[in-house]
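Only one protein chain is missing; all other protein chains are in place.
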């Protein structure tokens, strides 16, 4: 139950980060949209999320490994983003970085506990890493059009984080007595809206009420 | 895989029956609705289905026990309905009765196999019966307003089927070395749209596309 | 006997009884039962609301609902901690819940069918819970009283949130208003039942009152709740589903119609719409976490051994 609380905390932080970013995006777009328009009324192909984060919860090992692999990337990313030329973005990043530092610490501790726990937990953690590792490379690709933003100092270049991410992951997996996968094929496509089959049912639940009662206020 | 085929057959029969009934209902209502309007654009509280049939698939025992408990009721119900004063309803029933007779035979065979199989399958079958039995009494209630239809000879009185249902279930469970639950509380409410929490997510998936693209033809 | 007399004097003097103080065995038993049932209610109460987290209609509502369910988990944890001060381990309480021996608030055996149910739960169920719990903030047992102070603060926030959801629906489209009315119709009577059986039929009340665990009778608390809620429903433009409800100018209170105590007993006895699902879900969660708890224990043991080496 203590862990339910921690996972809910992470969920709340992530929803909060998403809301701040959506709201900022809607302001910049200036087309009268709001955070809910962007989250609830776009179709799957218009979602440009990383494939990693749409992977199913699976067992606790899969959930934790997913959060760990993501946090090890996004925490230093937020840190770089605090230097953005866009003041709002920099402020969002400053808040988010504190949260993601906790996510990273917490998920890393669990990865270590599971890897260095029982034979079963080690097996499950290893399976989770094998399943999720192919989705990690996509994090370091520069999303379409972001090179322009990067040139203006608005957003960092994610490719620059590859080494620090690898160091973090390698260190934690080492302490978890788990091997860092070497080589192997890497998936991509999430940034271009090419998703796995896991996203569709999530969106069906997310958007159901908004879609059923168009234009209603909740 | 052979069982996948049989389950798909049952699913196809049940969708076919639902379509025939919805189409007939829409004709009688004469408000320009069609089968999809009735299935895709009604909210949960407007669904008057039996609670039994919205229970989750669970394991194979739960799926089969659910289908068996339902088929043991609906098969004789369709048989009575073939005598309906409404010729269309009688024709739908004549076709459906042949299908449901197969569903009953097939699901009963599986209940017997599982009950009289291994210790594990017996335990699972018993758990499925304990879980689902409280939803069986509702089948014999006369749905609101149906007494008028019954008086006109349009639909049978489901209460009249209680004895034959009990005989079927008792016989099959006996051959499956499973006990027929005696007494115990009985759930109701499905006919009045008071559902369990299992229906909502099913409707969210069912209706998602129709709700997302209002008025589109598929 | 002298100790017991001294204990009662302290209770009468409104002193707080603390874990290491003397207390009669029956007082300890009563408290352990009540506090752990209360904890179980918080934990099981996560389920009906959790059912709508993925389907919440906006990001703001989603975040608020997740935070609320998290708070309930937190309440469960403080309350288990308070109950543990009576010398019983949390594992034992959890085992009582999972085996079906322990009870929890019967209200959580009703399903959440629409989004309006989330509003109705916040408004009515949390509202009734607060009525029950405010007096417990002055309960004679210190750890319980302190836990309740913290719980009540959060609950009243939840109650306002629920009321605001109902307000938004009641002022929304005709469909939304109908959804709000429908939820009120379904949750009103079970909320009144939350105060327990009518005075005189309640089995544990006499000693609890003497021990200053309980300070108001079930009917008194129910009356307070009805008095507070009727004007709120009026303000929302919704109708309470009780044709016999009327204001009694003599007493200055609202009088409600007869409560279906048969339904209450049935739900308590395990026959509510969701009792089986709630316990099954709790058991599955507990069992599927077993390997994780074992892993954490194995790792901790290994760490300790390493440090010792």
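The chains carry the letters A, B and C, assigned in the order they are written, with residues numbered from 1 in each.
Everything below uses one rule, namely that a residue touches a chain if its C-beta (ideal position, glycine included) is under 8 Å from a C-beta of that chain, and two chains touch if they have at least 3 such contacts.
What you see is a predicted model; the values in this text were computed from it and never measured.
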{"item": "Shown chains touched by the chain that is not drawn here", "value": "A, B"}
{"item": "Omitted-chain contact residue, chosen from B:100, B:121, B:136 or B:168", "value": "B:121"}
{"item": "Selected from A:82, A:118, A:137 or A:196 as touching the chain missing from the view", "value": "A:196"}
{"item": "Touching residues (missing chain, whole complex) on chain B", "value": "1-5, 8-9, 11-12, 15-16, 18-19, 22, 35-36, 39-40, 59-60, 112-114, 116-118, 120-121, 124, 202, 205-206, 208-210, 213, 216-218"}
{"item": "Touch list for chain A against the chain that is not drawn", "value": "43-45, 131, 134, 185, 187, 189, 194-197, 199-201, 204"}
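Criterion: only the chains that are shown with their structure count from here on.
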{"item": "Chain-level touch network, classified as line, ring, star, complete or other", "value": "complete"}
{"item": "Centroid-based (C-alpha) most distant chain relative to chain B", "value": "A"}
{"item": "Chain nearest the global centroid, as defined over all protein CA atoms shown", "value": "C"}
{"item": "Approximate Å spacing (C-alpha centroids) for the pair chain A, chain B", "value": "42"}
{"item": "Centroid distance [mean C-alpha coordinates] between chain C and chain B, Å", "value": "36"}
{"item": "Sites on chain C at which at least two other chains make contact", "value": "55"}
{"item": "Chain B, residues touching no fewer than two other chains", "value": "43, 201, 204"}
